[in-house]
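In this view, the complex is presented without one of its protein chains, the others remaining in place.
A and B are the chain letters, set down in written order, and residue numbers restart from 1 in every chain.
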Amino acid sequence: MEWLNTSIDWLTLLFQEWVVVYFQMLPEALQTVILIVLKIVVIMVPLMLSVAYLTLAERKVIGSMQIRMGPNRVGFFGYSLAGFGQPIADAVKLMFKEIIIPTGANKYLFLTAPLLSLGPALAAWAVLPFGEGIVLAEVNAALLYVLALTSVGVYGVIIAGWSSNSKYALLGTMRSAAQIVSYEIAMGFALVGVLMAAGSLNLGEIVNAQRGDYGIVSWFFLPLFPLFVIYFISGVAETNRAPFDVAEGESEIVAGFHVDYSGMAFAVFFLAEYANMILIAALTSLMFLGGWLSIFPASWIALVADIPVLSWVVGDGIHWFFAKMSFFLLLFLWFRATFPRYRYDQIMRLGWKVFIPITIVWLLLVGVFVIQGWFGLGAA
Amino acid sequence: MLENYLPVLIFLIIGLAVGAVMITLGFVLSPHKPDSEKLSPYECGFEHFGDARMKFDVRYYLIAILFIIFDLEIAFLFPWAIVLTEIGMFGYVAMAIFLGILVVGFVYEWKKGALEWE
Partner (left out) sequence: MGFENIVFYVFAGIMVFSALMVITVKNPVQAALFLVLTFFSCAAIWMLLEAEFLAIALVLVYVGAVMVLFLFVVMMLDINVARMRAAFMQYLPIGIAVLVTMAVMMFMVVNQIHIDAPGRAAANYNNTRELGLVLYTVYVYPFEIAAVILLVAIIAAIALTLRRRPNTKHQNPDLQIAVKRDDRIRMVKMDTEEKK
């Protein structure tokens, strides 16, 4: 073990003597920017990996729900490892596929559309907290920013459909754009309910407003139950996932707005859809299920505080956040395996005639709760 | 306050750049062998005819207009929601009247059949 210690010492010395010293020689503004970029990489790399492996999880989960194996061949170094290499193989394959730009398409818009789809889905993570104070940008209007970015995401769909100059793509665009904007209203109203309960637009403060002595009981999903359900279902509709995937409608318009996309340009749309799913799952867990808060009452956490591993598992922490996100992502996949696709008039009816009236009534009710001071009674 | 938004700006730029880099990589690495059949827009195997940009049902515009109005309503609800405890009953009644007036409009569009997708 002697060589290990020496090499660690040597590496630390190298880091202190070279990296830190050179870093401090840079101008101060550049130092800040480099630190921010490093933090963004720390968020982005696991996010991209999650997106990749969410596609594998989807195929595995739906496979087992239909009593199939799912991908089980591609692995590493000759071991299949339950198809663990599949997403990487998919990515590499898509990388080498020709990007076809159809005749009559507007070349620049055609290639910008995927960026406008992926950009907002990634940039929303700037304001999402992962734990107590672990957030890239401590912004007051965080929730407003997230809602604004979601509403910008519709441009990817519109520009893709229009610039491809294909009838199928344009039909898919009109359908999914009208669907996205309809469900955005219900989504916005549900967000307002959370704001009223928490009294803040900052996601970290929203999570802390759900802290109570009895764990799960003080999370917002109980008093705001209708809003919680409506928010998540609208999230499924916003991401154009089954059972709201008429934009895709493979039996009629084949793939909707991205029918003429291929290769990497298609892959970026695909990434955006899955990144949006993860974003919706993260937001739902933060706003309604207490983010990184533990499910157990405070007294239980105090009980096991001295036991090494158990105290970490039971207490608050980022693992709870990931567990809640995984639960919602499983729901996304489960919905796809279970429900048949809605008809378009049914989708519009659900959004306008069911969700909006319920949210308006519940908002006024929550207002009474807030004025009476019934929120935060169990707050520590 | 502004220093909090610097990471947001950088994240927006990087978010767009990631997509751009991926598509550029795809362009560089992939083959380019275009022919007129391959480049024709997808139309289920038929020869494509006419211009794809056609007129649409006016109902889509109606949905978009109604969406703007409700989106504005949400924008008005945001500041109200976070100061509700401070402005108390007065603020609550003010918003109840505001929502009440708009619910009249909502009931009107419902009864008129503007939400019907036929």
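The definition used in the following text is that contacts are C-beta pairs under 8 Å (C-beta built on N, C-alpha and C of every residue); 3 or more make two chains touch, one makes a residue touch a chain.
Because the structure is predicted, anything quoted here is derived from the model rather than measured.
Enquirer: Relative to the complete complex, which of the depicted chains are touched by the chain excluded from display?
Expert: A, B
Enquirer: Which of A:L147, A:A197, A:M264 or A:V370 sits in contact with the chain that's absent?
Expert: A:L147
Enquirer: Hey, which chain A residues sit against the chain that's not shown?
Expert: 29, 106, 109, 140-141, 144-145, 147-148, 151-152, 154-155, 158-159, 162, 174, 177, 181, 184, 201, 345-346, 349
Enquirer: For chain B, which residues reach the chain that was dropped from this view?
Expert: Touch with the absent chain occurs at residues 1-5, 9, 53-56, 58-62, 64-69, 71-76, 78-80, 82-83, 86-87, 90-91, 94-95, 97-98, 101-102, 104-106, 108-109, 112-114, 116-118.
Here is the rule we use: only the chains that are shown with their structure count from here on.
Enquirer: Mind checking the centre-to-centre distance between chain A and chain B? Centres are C-alpha means, answer in whole Å.
Expert: 17
Enquirer: Would you tell me which residues of chain B are touching chain A in their complex?
Expert: 1, 4-8, 10-12, 14-16, 18-20, 22-23, 25-27, 29-34, 36, 38-44, 48, 52-54, 56, 60, 63-64, 67, 70-71, 74, 77-78, 81-82, 84-85, 88-89, 92, 95-96, 99, 103, 106, 110, 115, 117-118
Enquirer: List the residues on chain A that touch chain B in their complex, please.
Expert: Against chain B, chain A makes touches at 32-33, 36-37, 39-40, 44, 94-105, 111, 114-123, 125-127, 136-140, 144-145, 147, 151, 162, 164-170, 174, 178, 181-182, 184-185, 188-189, 191-193, 195-196, 199-201, 254, 259-260, 263-265, 267-268, 271, 344-345, 348-349, 352-353, 356-357, 360, 363-364, 367-368, 370-371, 373.
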